[in-house]
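Mind having a look at this structure? Questions to follow.
Left out: one protein chain. Kept in place: all the others.
What follows is subunit A.
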Amino acid sequence: MKAEDIPLIRKIIRRNKRLELLFAVAGFLALLVGVLTFVALFAQMAVAGWERISPDFFTNFPSRRAGQAGILSAWVGSLLVMLVTAVSAVPLGVAAGIYLEEYAPKNLFTDVIEINVTNLAGVPSIVYGLLALGVFVYTFGFGQSILSAGLTLGLLILPVVIVATRESIRSIPLHIREAAYGLGATRWQVTRDHIVPYSLPGIMTGVIIGMSRAIGETAPIITIGALTFIAFLPESPIGPEFPWLNFEWLKSGFTVMPIQMFNWTSRPEEAFQQNAAAAGFILVLMTLAMNAVSIWIRYHVRKDIKW
């Protein structure tokens, strides 16, 4: 190296350092776009909808008069649809995940199921709506009901639950299974007493992420023909006589939070936009709360497991 090269080398180093700083700033700004969007979105809805958020807003039916309209039928509908979704997707998804991880032999059929689950995760949600319209609404004759909507969203989040279950099971070390088999346990005993309990935090995370996605889904529910103006509640799930259960609500017409918001958003009047902001604010709070729970489970509950 000659002495006159040193200034040149220093120049190159300086330039590289400048470029590096520039990129760090760019990266930070890119992050900021995401963060600012989030803040702007949340703040705008909070400011625009704040006046409307009152106890009445939760206990009133939608109305032609924007000032009296509320989200009673929407949040009750969302709750009941979510119930059907959870009851259909969680057992199916967990069972499928267990089968693929613990039972499935390595053969063509297993490969088909695996590729299929991956592909289903990439199918647009509106296509699930078309599936439900053709199969649940017309072929099975469930009609435009809570049952159809819940099953549709159940199918939609099934891949999420399956993938979460599998990943969670895969992280359980082999020696846990070997110890149980060594004592003469059967495959199901190993699964029921060891695999499922240990993978529960991971499964829960997946289920909550899936449910928080389902609660915000609008397109597939509109596709099955949900109405946008509902001024009644489904029948109560608790019946007057033994066994105190009533399943009439499954066949009821309904609306859900995102559809109520869509309905208000697509009206030109200022007052309805205010309702849309308020409904959106509550919807985002609901999904944020669910996401926060899943993040909390992942960061805290899982850390406590030491194999």
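Keep in mind that, in the parts below, a residue touches a chain if its C-beta (ideal position, glycine included) is under 8 Å from a C-beta of that chain, and two chains touch if they have at least 3 such contacts; residues count from 1.
The rule is simple: contacts and distances are computed from a predicted model.
The chain absent from the displayed complex carries the UniProt protein name "Phosphate transport system permease protein", chosen from "Extracellular solute-binding protein", "Nitrous-oxide reductase", "Phosphate transport system permease protein" or "Oxidoreductase".
Only one of A:E20, A:E178 or A:E269 touches the chain withheld from this view, namely A:E20.
Here the missing chain is touched by one residue of A:I53, A:L83, A:I176 or A:V284, and it is A:V284.
Of the options A:A46, A:L83 or A:A104, the residue whose C-beta touches the omitted chain is A:A104. Touch with the chain that is not drawn comes from one residue among A:L83, A:I113 or A:L200, which is A:I113.
The residue touching the chain not shown here, chosen from A:T85, A:S148, A:S199 or A:T218, is A:T218. Touch with the hidden chain on the side of subunit A covers residues 16-17, 19-20, 23-24, 26-28, 30-31, 33-35, 37-38, 40-41, 44-45, 48, 91-93, 95-96, 98-100, 103-104, 112-113, 116-117, 119-120, 122-131, 133-135, 138, 155, 158-159, 162, 186-188, 209, 212-213, 215-219, 222-225, 228, 258, 261-262, 265-266, 273, 276-277, 280, 283-284, 287-288, 290-292, 295.
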